[in-house]
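For this view, one protein chain was removed and the others were kept in their places.
First chain written, first letter: the chains are A, B, C, D, E and F, and each begins at residue 1.
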Amino acid sequence: MTDLLPLIVAKYNYWLYVILMMIGLYAMIAKNNLIKKLVGMNIFQTAIILFYVSIGYKTDATIPIIQNAHGGGSHGAVIHAADYINPLPHVLMLTAIVVSVATFGVAMALAVRIYQRYQTLEEDELRMRLIDIGPEE
Amino acid sequence: MDILVIFCLTIGLLFFLGGAVGIIRMPDFYSRLHPAGKLDTLGIFAMVMGLAIYNLHHFSFEALLLSAKMFLIVFFVFLSSPTATHSIVDAGMRAGLRHWTKKKRKG
Amino acid sequence: MSTFFLSVALGLLFLMLFSMYRALFGPTILDRLIGVNAIGSKTVILLLLIGFLYERIDMFVDIALAYAFLNFVAVLAASRYFHKRKGLYEESFMD
Amino acid sequence: MIVSVDDVAKNDDKPISIFLKSFFSFLITFVLMFSAWIVLSGKFDPLLLWLGGISSFFVAYYFYDLLFPIIEKGYGGVFLRFTGYLPWLIWEIVKANFHLLYLAFHPRMKDLIDPHIITFKTHLKSDIAITTLANSITLTPGTITVTADSDGVFRVHAIDRESAEALPGIMLKKVAKVFGEEI
Amino acid sequence: MDNYPALIVIAPLLTAFLAGIAVWIRERLAYPIALTGLAVSIFSAGKVLMQVITSGTIQYRLAGWAPPMGIEYRIDLLNAMVLLLVSSIAFLNLVASYKSVDQEINDRAGSFYTMYLLFVTGLLGVTVTGDLFNLYVLIELTSLTSYAMIALGDRDRAPLASLNYVFIGVIGASFYLLGVGYLYMQTGSLNMADVANILSGIQGSSTVLTAFILMMIGIWIKMAFFPMHVWLPNAYTYSPIGFARVVAPLMTKVMIYVMIRLMITVFGFDYIFKTLNLSDAVVWLGTIAILSGAVMALSQKNLKKMLTYIIVCEIGYMVGGAWLGNQLGMTGAILHILNDALMTFALFLAVGNMAYRLKKLDLTDLQGLFGKMPWTMAGFVLAAFSIIGVPPTCGFFSKWYLILGAFEAGAYHFAGALIISSLLSAVLFFKVFEICFFEPMSKDHGHGESHSQVVIEEAPISMLFVSGLVSLSLIVAGLYSGTIVNTIILPFLK
Amino acid sequence: MKFLGVVIVCLTGALLLYGTGEFPDWGDPNSPASLHLSNDYIEKAFEETQVPNLVTAVLADYRGFDTMFETSVIFCAGLACFLLLRDFSQKKERFYRHIPTGVILHVKNSKKILKVGKEFEHMDKDWVPSDLIIKTVCRIIIPFIQLYALYVVAHGDFSPGGGFQGGVIFGSSLILLAISYDLKTLVNRIKEKVFGIYAAIGVLIYVGIGAICMPMGGNFLDYSKLAPLVPGDPHHIRALGMLGIEIGVGIAVTAVMAIIYINIVSEGRHDEGL
Partner (left out) sequence: MHWPIDLIVLTFVIFCAIAAISVKDLLGTAILFGAYSFMMCLLWTVMGAVDVAFTEASVGAGVSTVFFVAAIFRTSRRTKD
């Protein structure tokens, strides 16, 4: 037990991210409702964000905002890299979150458009309606 | 000083515990709102008070402003939490949810 | 003191389990909404506690404040839905 | 400046006084916003103070009519009495919270509670007074305001008889006193 | 003045927002603004190409920070060529689409141009950047604009096709992002050259292998390589023609460029062809892609949809060629990026001209078109010959390189698939020509008066001019393909 | 489809788990990811840019080019919602309310449009009187939320937050206005045109600040070359440049959030909503 715990603590974040990702991917592929698929898409994207943020974490380090920047030692203090969490993954993930929100908004707009036209969001029903319209154009 | 902090936090935790138990135990949606909406509000109040006192450990003007900022949270929670509760109840009424009564259970 | 904060945080997380139960299994939508609202209020405190654990509380107050605002907006929007669309659907969890 | 339709409907006799009133409400909003900025920011950098001033001006200019739509005399008194009201309210909240706590942990809780809805009418006029009363009712455990309309009619959901009997009672009197209105 | 590399991307971006403001103030201004932006972009791209040919790779530091910390542009011969290609096709299409946008989306044309400029910006940025994460952001910019624009097309089907594209596109982009994350975990860097440098030390790692697979799958989904191609035909068929004309030639080609860039610059040939043994499998996939694309194209009844399946088939050429693992194959693949972009553009221009007059593009609607729209059809025939691979046109030369490469690598199945697909597309296009040329319109008399009353005439001069220009350029590119290979591709591969 | 989904998901999961095999431990300070670039950023960024929040420094300066496109993506989302949903056609069925008497008129299929103003006001189809309590409380809260949003934008350099977060909070304050009153209050207060122009202007500020650096003799987005244009300490010029672009981002994001919300909730008709 004492040996197992460090091993689990060392990696569980990565394992759970894979599980989260699989949940999202499953929802995107197998769900029938378009909005459910959208939720799956969002879960999928957050799983990636979780992965990146996990990369950046360092034990015994503080958040990536320089301490005492305006207080006591403004210029004299030396900054040790080991004291601060890696800022780069955070930056990347800010961008990724923004992109995912943008995609979410556009997809919602598309879903509303589809509902206006077909009065349903279920994929199988949509397929039936498309057959009713007839083949091309 | 630390004792005060611990006392506040424990009281807050107690309120939260009451809220959580109430949410689970109450028989219907309307009565669940009572613990959820209010015990939590007071819990936030108590806990933020404790944390704000702890923050004033090393007293300075900045720390005072920071504690004031924490109380800003309490201020907004006191404004918004009852409103949210009211809005949920209203939604339940409009949705046509019946409330649990004793008579119904007996009869 | 930081051990105490950690244990308070863990206690809050344990209590969150109750609200989470309501949110996951609540018989109606509004029960879920109550659960999520309660989770939100606990999260505000947790954010502050984590701030004390990192000993950088000044950075975390902002997040908690934003959270208190925006939780309200979301709950309001969800309950506002019922003001305009009547009817509560029957639903069951995971079958 | 933006003058909302409601304002015009209510005092369309003197345009100058409208301007003055909206200017006053702008000014009060600005001061309030700026002090909020100081609390939020906690830094006294000149650049940040300037930005705070600009931000407060922006908010106050475009949205002054939200916070104080109509300025009337005696706002200062209302503020003072309201601060006096708050400690009493908090004490009530704490007292009643323990009652609810007792209910929640009681093993035979379902025998103790008796949810029902009561309706009562008040003569409160202003929105802010009604809202304060409604929120106070909601905050004191055992009761939740279901609806409150501008005529002063309240519908309240109470969890047991005891909390229901306390209404409207003393709280209404206090609120009416704070806002200088009749009960 | 050495800000030309930045100007290529910034000019369309800046004008996009100017056009976005113009939409609300004076909508007519949006079109000239868009034209100006793309013209500046072409001019800078030309300058940069010249500079690269004379003095080698250009590095441009954005925000003035040195590469591993900041983002850099690294423009070599391949980049510069694709940049010029993208910006000129975008410009020409904008010239041609003035009328058709008016016809299709008249009430919000200004916003369409804004979106169009952003799309082009994304493509140009993808081409020019030297940073792995920047690439992701730009791919998303491109995708987001194309989701929106595709949904503007056919009222009944376009939103649904677009939403499906959203789902698949997001999976693709996320896989790419995940691959970048795995790489970042092992190397700690995001700059392509820097990553390549570090990777040469740690080739055996399973993380790097996973990263490679994830990135490749992501890019393949985005380019609609065979098993992941399901979104493409619907999405491109139902999109508005003004947009289909630019997305069909450019989007997939740029993605193939990205694939080649990742293979050459980041992972390196040694890693892909010596350490891993995946190339055979991918070439087989390419073969299947070519054959299935050609066969499915044959079974379509709608002209536009038929062409989209040809795109799927062409993707098979390029991916297969790039994965053959020898210089000839890679040369063929790169040359085919250029040629295929031109060919597809010419085809879609011709289709756009037809759509402008006909509205419906089922094969049966095309009867007697040679008489009605002779110039358009001439362009169409030229482009079709190029796709089939008739010698003076450019399609022949890249196929030639690809076949040579296949023989050198011993991938006879791939060479066979190339030849078969050429034959199939010959059959396909001659079927179309037959319908357009030999069958008279007389059948329609019994059908109803509405059909014969519509007088079909030649397309407007602006569209016709662009169509003719591009079709002629197919022959020019064919004649000069030796020069292109010798001055651009071979020095790049060295 | 379900079976296929399970197969694909399991394959992907297996691949990813295989990839995790050689990962460094979670939180290991000596993993390659936290050694190569990140140390450079942590040690040099504050010195070079005078911005204590490293995330902001990297986001807006070292990788400012990414952020520019990120903002473009947001703009693009707003534009896409406008393009996809906006419906300019007038509804034939209309409801009006006579303000003094409170009588509701139901007009079916008429071309004549009543003048809306002092006497009449538009009415939603499923009209619900807006709740007094919610209305009053939101009226009090909204200015504070807005001030807070502006504070977040301005303090991006020192504390978490920045243009995007501030913009989103400001946008949600506008959304709150629309929820607590009704959509028309928001639409009448701030016109669609204003939102459209602001969305473009916000990103234009960003690109413009970047572009000005080029004639000043620097590369694109190189804020240090702006020093002659701005009074004050040239040491802090990079921080000022970042503040400028964050304000741009904030404006753009606010406008775009409002555009997306309004268009989705009213199906592009800008008349009635949640």
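Annotations
Please note the rule applied: contacts are C-beta pairs under 8 Å (C-beta built on N, C-alpha and C of every residue); 3 or more make two chains touch, one makes a residue touch a chain.
These numbers were taken from a predicted model, which means no experiment stands behind them.
Though it is not drawn, the left-out chain touches A, C, F in the full complex.
Against the chain not displayed here, subunit F makes contact via residues 53, 55-56, 59, 152, 160-162, 164-165, 168-169, 171-172, 175, 179, 257, 260-261, 264-265, 267, 273-274. Residues 6, 9-10, 13, 16, 20, 23-24, 29, 32-33, 35-36, 39-40, 43, 46-47, 50, 53-54, 59-60, 62-63, 66-67, 69-71, 73-74, 77-78, 80-81, 84-85, 89, 91-94 are the ones on subunit C that touch the missing chain.
Remark: the residues of subunit A touching the chain excluded from display are 9, 12-13, 16, 19-20, 23-24, 26-27, 31-33, 35-36, 39-40, 42-43, 46, 49-50, 53-54, 56-57, 59-65, 85, 89-90, 93-94, 97-98, 101, 104-105, 108, 111-112, 115, 120-122.
The working rule: only the chains that are shown with their structure count from here on.
Graph distance from subunit A to subunit D, where chains that touch are one step apart, equals 2.
For chain pairs B-F and B-C, the one joined by more C-beta pairs in contact is B-C. Between subunit D and subunit F, the centres computed from C-alpha atoms are 30 Å apart.
Centres computed as Cα averages put subunit C at a distance of 24 Å from subunit D.
Separating the centre of subunit A from that of subunit C, both taken as means of CA atoms, is a distance of 20 Å. For subunit C, the set of residues touching two or more other chains reads 58-59, 65, 69, 72, 76, 80-81, 83.
For subunit B, residues touching at least two other chains, in rising order: 19, 21, 33, 37, 41, 62, 66, 69, 72, 76, 79-81, 83, 86-87, 90.
Here subunit B touches subunit F in the complex through residues 76, 79-80, 83, 86-87, 90, going by the rule given at the top. By the touch rule above, subunit C contacts subunit B in their complex via residues 1, 4, 8, 11-12, 15-16, 18-19, 21-22, 28, 30-31, 33-35, 37-38, 41-42, 44-45, 48-49, 52, 57-58, 61, 64-65, 68-69, 72, 75-76, 79-83, 86-88. Residues of subunit B touching subunit D in their complex: 14-15, 18-19, 21-22, 25-28, 30-31, 33-35, 37-39, 41-42, 45, 62, 65-66, 68-69, 72, 78-79, 81-83, 85-86, 89-90, 93, 99-102, 105.
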